[in-house]
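Structure first, then comments.
Missing here is one protein chain; the remaining ones are kept as they sit in the complex.
Chain lettering (A and B) follows the sequence in which the chains are written, and residue indices restart at 1 in each chain.
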Amino acid sequence: MLNQVEALGRWGIDSLEQLGRAGVLLGRVVLRVPNLRKGFPLTMQQVYAEGVLSLLIIIVSGLFIGMVVALQGYHTLAKFGAAQQLGPLVALSVTRELGPVVTALLFAGRAGSAITAEIGLMKATEQLSSMEMMAVDPLHRVVSPRLWGGFISMPMLTIVFNVVAIYGAYLIGVKWLGLNSGAFWANMQTSVDFHLDVLNGIIKSIVFGLVVIWISVSQGYEAEPTSAGIAKATTNTVVYSSLAILGLDFVLTAMMIGGW
Amino acid sequence: MLSQRAMNSFVGLFVLTAILGLIILAFKVSGLTSFLKPAGYDISAAFEDIGSLKVRSPVKIGGVVVGEVSTIKLDPTSFKAVVIMHIDSHYRDIPDDSSISILTAGLLGDNYLAINPMYNQTYLKNGSEIQDTHPAMILEKLIGQLIYKLSNPAAPNTATASTTKTSETNNANHE
Partner (left out) sequence: MNNLVEIKDLYFSRNGRAIFQGVNIHIPRGKVTAIMGPSGTGKTTLLRLIGAQLRPSQGEILVADENIHSLSRKALYRLRKKMGMLCQTGGLFTHINVFENVAFPLREHTQLTEAMIHSLVLLKLEMVGLRGARDLMPSELSGGMSRRVALARAIALDPELIMYDEPFSGQDPISMAVLVKLIRTINDAMGLTSVIVSHDVTETLSIADYIYVIAGGKIIGQGTPNQIDHEKAQQVRQFLDGLPDGPVPFHYPAEPFASDLLGVRLDA
């Protein structure tokens, strides 16, 4: 019995230490004078690897999610004779919640796990160590571009997701289910507020992006340099990121609905 | 690995797509009409009860949107709700003896302000106040009035009529 308590305590202290190290990592990467000449091309490479290459999954998911929400929403709204409200239903669900959250979850699964695996492998094959010995700080060369790349990519991916999802809903609602196109857009425009809905959603995606990339990079950097260690780190990235996204979503929504 | 140039081009395309998306979201989805406050003038009106009127609720004349609510305050001395509205500069000729009421859009919709134009030759301008105001219809008050009317169908204002009615109903109940 005492062993279990001791193990629990040790786990708690280990987790705190892990969090602390991750915090120090973030601090060292963020709080420095950026070398724009060298850092810019590296960051662009990462925006490409994380953002552009994620576009396919984001667009396909956005399309399907928009279409499903429209289909489900229509059948429920039609019972109340409120089928005209399909536009606002989809637009508000997507811009406020589905857009930022689903994009972040997909991003964590695709780009986040890739980053963890990459950094973990660089550590295991002593690439990071040789970089350090060559007087090149791996934090600046490897970690920082990935962090900024994710930070920049996330809101852009969310915007693309939002647009594609709403367009998917338009396809289902107007072209298939026969709603009036003018009413669809007009009702949407009166219900969706740019500052409260669209911009808040984008703010959420920026926060999620930062958290996901931070977790990915820390897990990769601290991974044990064995194949089992890297597998564990990659799994952790996806799990912790997902939990963090959903938890933060709740916190941010509460703050936003209260009218911060 | 693509060359740096190809990569940069794709990233540029990505950013362009995102900006385009943002514009679509702004104008087609959320109906943002302008970032700046459109030219116009402010008028005010005091209400007993504004119901669920909010800032940015529309102001309409005959169903057409002519402005929106910019501020809602409580007058500390008269305890009336003071609503300040921003009216579009296109609508310069609203008579200053017009009345204003708070209506509901549809059965379950939000509240909005409807100006009922009257006949004066002098018009509302910046800082004018509309005197003739009708408060929002609160559902609970309506129900209360309805119940009262139902239990006193004839002349609800005379006391004798009500007592006669009450005794008649009581006799009817005892039989």
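We take it that contacts are C-beta pairs under 8 Å (C-beta built on N, C-alpha and C of every residue); 3 or more make two chains touch, one makes a residue touch a chain.
Model, not experiment: these values are computed from the prediction.
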item	value
Contacts of the hidden chain among displayed chains	A
Contact residue for the chain not shown (choose from A:L36, A:M133 or A:A228)	A:M133
Residues from chain A at the interface with the omitted partner, ascending	125-127, 129-130, 132-137
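Note that only the chains that are shown with their structure count from here on.
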item	value
Chain A to chain B touching residues, read off their complex	41, 44-45, 47-48, 51-52, 55, 91, 95, 153, 155-157, 159-160, 162-163, 166, 185, 188-190, 192-194, 197-198
Chain A contact footprint on chain B (complex, rising order)	2, 4, 7-8, 10-11, 13-15, 17-18, 21-22, 24-26, 28-32, 56
